[in-house]
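To keep things clear, I will list the structure first and then write my remarks on it.
The complex appears here minus one protein chain, its other protein chains still in place.
As written, the chain order gives the labels A, B and C, with residue 1 at the start of each chain.
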Amino acid sequence: MDEIREECGVFSIGLFTSGKRNGFLAHRVYSGLLALQHRGQESAGIAVNEERVIRCHKGMGTVQEVFDEDTLQHMDQCSIAVGHVRYSTSGVSEPQNAQPLLVKHVKGQLAVCHNGNLVNSDKLRRELELSGCIFHTTSDTEVISYIITRCRLKTESIEEAVSLAMDQLKGAYSLVLMSPAKLIACRDENGFRPLVMGRREDGAIVFASETCALDAVGASFERELQPGEIVIADGEGVRSIWTHCGRKPEKLCLFEYIYFSRTDSRLRGLSVQQYRRESGKCLAREFPAEADAVIGVPDSGLDAALGFSEESRIPFSFGLIRNRYVGRTFIAPEQETREQLVRMKLNPVLSAVKEKRVVLVDDSLVRGTTSAYIIHLLKAARAAEVHMRISSPPFLNPCYYGTDIDSRENLMACRHSVEEIRKIIGADSLAFLPLNTAKSLCGRGAHPDVCTACFDGDYPEL
Amino acid sequence: MDEIREECGVFSIGLFTSGKRNGFLAHRVYSGLLALQHRGQESAGIAVNEERVIRCHKGMGTVQEVFDEDTLQHMDQCSIAVGHVRYSTSGVSEPQNAQPLLVKHVKGQLAVCHNGNLVNSDKLRRELELSGCIFHTTSDTEVISYIITRCRLKTESIEEAVSLAMDQLKGAYSLVLMSPAKLIACRDENGFRPLVMGRREDGAIVFASETCALDAVGASFERELQPGEIVIADGEGVRSIWTHCGRKPEKLCLFEYIYFSRTDSRLRGLSVQQYRRESGKCLAREFPAEADAVIGVPDSGLDAALGFSEESRIPFSFGLIRNRYVGRTFIAPEQETREQLVRMKLNPVLSAVKEKRVVLVDDSLVRGTTSAYIIHLLKAARAAEVHMRISSPPFLNPCYYGTDIDSRENLMACRHSVEEIRKIIGADSLAFLPLNTAKSLCGRGAHPDVCTACFDGDYPEL
Amino acid sequence: MDEIREECGVFSIGLFTSGKRNGFLAHRVYSGLLALQHRGQESAGIAVNEERVIRCHKGMGTVQEVFDEDTLQHMDQCSIAVGHVRYSTSGVSEPQNAQPLLVKHVKGQLAVCHNGNLVNSDKLRRELELSGCIFHTTSDTEVISYIITRCRLKTESIEEAVSLAMDQLKGAYSLVLMSPAKLIACRDENGFRPLVMGRREDGAIVFASETCALDAVGASFERELQPGEIVIADGEGVRSIWTHCGRKPEKLCLFEYIYFSRTDSRLRGLSVQQYRRESGKCLAREFPAEADAVIGVPDSGLDAALGFSEESRIPFSFGLIRNRYVGRTFIAPEQETREQLVRMKLNPVLSAVKEKRVVLVDDSLVRGTTSAYIIHLLKAARAAEVHMRISSPPFLNPCYYGTDIDSRENLMACRHSVEEIRKIIGADSLAFLPLNTAKSLCGRGAHPDVCTACFDGDYPEL
Partner (left out) sequence: MDEIREECGVFSIGLFTSGKRNGFLAHRVYSGLLALQHRGQESAGIAVNEERVIRCHKGMGTVQEVFDEDTLQHMDQCSIAVGHVRYSTSGVSEPQNAQPLLVKHVKGQLAVCHNGNLVNSDKLRRELELSGCIFHTTSDTEVISYIITRCRLKTESIEEAVSLAMDQLKGAYSLVLMSPAKLIACRDENGFRPLVMGRREDGAIVFASETCALDAVGASFERELQPGEIVIADGEGVRSIWTHCGRKPEKLCLFEYIYFSRTDSRLRGLSVQQYRRESGKCLAREFPAEADAVIGVPDSGLDAALGFSEESRIPFSFGLIRNRYVGRTFIAPEQETREQLVRMKLNPVLSAVKEKRVVLVDDSLVRGTTSAYIIHLLKAARAAEVHMRISSPPFLNPCYYGTDIDSRENLMACRHSVEEIRKIIGADSLAFLPLNTAKSLCGRGAHPDVCTACFDGDYPEL
């Protein structure tokens, strides 16, 4: 329940049809970023090309806080626009870390948007500094920009520079970047983070982190980028560089299915919502409970809860109401209990809970504190029993690929058995979705091709 | 689906325990108003007493936009605080119409918060003007303040003035008001709008439009105010004036059950969520459909949809995803279709809809345009059939008691038969909940004691 | 030196030529108010008529802070516009006290702008409250609006209502007000505050507190309003009501010459700058000093200093530099001395001061603290001697007519002799302009027709 934060979302659009004057591209990116807002709410930004010069507007806050009509209108006259929403996983939360990162180098300008996390950025940064480089930000994106720029000196084109740079970049990266004339998208060789391609009827080509952002701009889904693929779109058309494809096993982040991606997105052809509903069904089969009602923690636990209900035939119920007007900056008296704070966002429905045995479904459990508060709320509303079901395996290892799944000290499951956790959070029973079940739901049979490092410590070789 | 707007929400708190220095009352009102934000998002305000002077802070926008920590802290040292969130039903949307309305009169100061709509405000305003009164606002609240103030000249106390004023006020009003020393709440003789009383463990007495706001400040529900009741809270305790009670039949707005109130609130002992779920069950019984999935229009149609699913045994599904990051000020290119705009907020889930016969449940249908767009979205996602079910009767008459249910020209059901509407919105079948069914769900048997004027034109005598 | 604050400034314009569509009237008022900004910087506002409805925009801050291009453009399409800048003399500094005050009454709307101070406003307010009136503000303007509104009930036209109201209003008031069709200006019977009329080449008629505001909008000066005069401008032309003229002796505020009015304005045909220069010459004649340089406290003391220099033949010098970028909200560490704060605004020029005997000229002395700091600054810059000359008489009485000249406790001259003041502020000599001299400079011979109550306690009969 909102305890883990996704890293970032990227969106870009190019419209190279010569006749077209105003494709409202900045407005499109705005719409696309809004659809990806769940992937990052700390900062937002858009860069566009204007008569071969790239201009950028970005700021701290949500897409709607950063952009107004005036700003968008002044950026609409372009053939390429790239955008970004961000949480900070590496790099502190400071204005200069907002993306797109716009840099000038010897062959021109470059705007870079990055979703993911490099594992060798410290090493690369140190090498660059030792050769006299200075850094304005603490983000991986600046390292990536440097590497691409350096490669650009040895190559004929920006796409070749990207290709050359990929040899040095280790870790997770789904990138969209633009030169004044080219829109480029690429995905790391393991394909940790999703990246899809779509097309609008007016001919505009779109790259986005998730399919729901294609829907948001009226683009039809074309395909996912392959792990390692580079796609170039410009006045000449759309083409790919495949040289980095197939070098490494695909490792799409399993947690994209479980929590990060929006429920109306599709990952490798599979509906995210369907995955979650199935995970709830599996929980019901593997860890049934005698109960009167199934409740999901809104919004991320609702799909699995519905699946649990379908399988178990225990009625599904909206037993917790989320106040959707409570924004990030909620103010409370200092002495207020954490419980009261949770209550401002989540309120139990008495009639749905009172004197009932409740199955409570959530997508994950990190520190366990929020789960404890919710269970306490339900019991205060006189729920007879609370059986907690988590639609993911326990977190046992930190993630290095672009999420903030934390060091082991903060992961409750590292320090406690399931039974201990149950006691601490005050549940009457507790179960997690087994990892094998979670993997099997990806619909790829024996080769789920997903990264499960945070669950089993099986970090991909990079 | 968000087409009808509630008028207002009121919240107030008084803490008269002498020893207590800082009861964080402004913070409490802030929390209470946040819980009532669905009742009005145009303006928000809080007034507090400070050493016998009333101070007020208000502005255009949501509670979180209008208030920051600093402002609240500077208002916390008080014994009474009243607050208001507002849509404009009478009175245009202008800053000076924001509430609480703070006035000075011969016996002191008064801050007034009003939920409802007077039916004789034009007459009263005219009479006041003819006696030389000037008006700064176009809101009923100023008329009410004048009437109370005039009555204050002839009475010994502010509560007597309120009582005397009630003889002149016709229509719907749930009021909370404060003098520097007293907190007063009252409800019109028909009880059109809800108003409840609660108490916190620290002894603070709370009045609020809905029970969910009591939950939000950790207050336990005590009781609803009776139609016509005046409750006074001050250093002497809590007492009521009952002289206006029982004069007229109770006429609680039926639409509070159907749409206005939050699903976790309770009205006259009945869970709002339960009402809505039952209404969905009735629809399923009275207007069944052969279908593969039941979908609710989020968020207001979800409860009834779940009820429909339970009764019909057709699986419930989250087939439409609401982007909860899209605020009121969404920006789109001018040429953008209205359909695209709806899509920014609502996106169908392909796997839930494709090639399926869908029952689509919404709480009401006003102009019909949004319903048409949603059905179009579902069909574009290749829904095989869309059977629309509305969990309220058709609107046939304007409301004069504090909602913006409009003149007959804008009410689709006034100009078209159900079959015609079905064709216009593109549904494969369409049904509304019959009025008698809706009334029977209130749980009061032969005397539902609700106002149904917007459905049947049965305007209460006032 | 900025210790006394003027009350307010008013500006209005009407353009009734039928053919004209857009006279940019809101822009004109903006320009006019900017020219009057020295008369009030706490709030600013403009009201305009639009298709017979009056619309108002106002806020806290300077004209440039309150208005932007967008706001002005949306108000330009009108035939009448009135505006106001304000300090609070009566009425605390709160948003709702900002003017124009826009009220609705039985015969329509009224926007009122007031410069001055009523002496019987408490009495009027009490009477109104006793008849049931409520007040939203603490300003005299609301009282005036009430009185006019009540008179309107008994009269045929708004101008007659104003005329009738004048019988009840006691004290200082220069008003501009508008109904949806008429622009009205009037001045109290004593003419305490200035009010002038001008005309632009496009036919627009202008009323303003000072002639410098006519210059600012390219209007030529036509004449001052007579004390007691009411001028009405509308589609029928321009006409006056003279019934209140000549009833009382003229009492233009002498301090308008000395400090309030802008140096490029003209009062009753006399250049304000010339008055101030002559006052410096008189000081030089009556209180000469042996010195090497004459320095004025910028900006208000510069004219008199120049006059002193001319008469005494001691060279004038810009010995104190004012930092014109330091706005009202200057921030300093809390422990900072008041002296350091003054220094942020005023810095002595070493070469102009060092080892020199200096004559320091300022327009007035209220509490004496600022003068003491300035003299200390000059001595720290090694001025050999500082001879202070004040171009006004000592303040001995509070003002009740619209300035914040304070109660006697705060007026240094009430508690100390000139010699004592000299010692306290650290000057080597000190002299004030005698009252008779000050009066004689008005150029009206034996009958200067000015209010000198703050100097001699000779309060006009009202």
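As a working rule, contacts are C-beta pairs under 8 Å (C-beta built on N, C-alpha and C of every residue); 3 or more make two chains touch, one makes a residue touch a chain.
Since the structure is predicted, the reported quantities are computational estimates derived from the model, not experimental observations.
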Of the chains on display, those the missing one touches are A, C
Determine which one of C:H27, C:R125, C:R150 or C:K356 touches the chain that has been left out.
C:H27
Full-complex touch with the removed chain, picking from C:L225, C:L306 or C:A383, is C:L306
Candidate in contact with the missing chain, chosen from C:S131, C:T155, C:Q168 or C:S271
C:S271
Contacts of chain C with the missing chain: which residues?
24, 27, 30-31, 34-35, 37-38, 41, 62-64, 67-69, 72, 76, 212, 215-216, 218, 262-264, 266, 271, 273-274, 299, 302-303, 306, 310, 315-318, 321, 323-327, 329-333, 335-336, 340, 343-344, 347-352
Can you list, in ascending order, the chain A residues touching the missing chain?
101-106, 110, 126, 129-136, 138, 142, 145-146, 149-150, 153
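Just so we're on the same page, only the chains that are shown with their structure count from here on.
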Where the contacts of chain A and chain B overlap, which chains show up?
none
Chain occupying the most central position, where position means C-alpha average:
B
Please compute the C-alpha centroid of chain A, do the same for chain B, then give the distance between them in whole Å.
36
Taking each chain's mean CA coordinate, chain B and chain C are separated, in whole Å, by 49
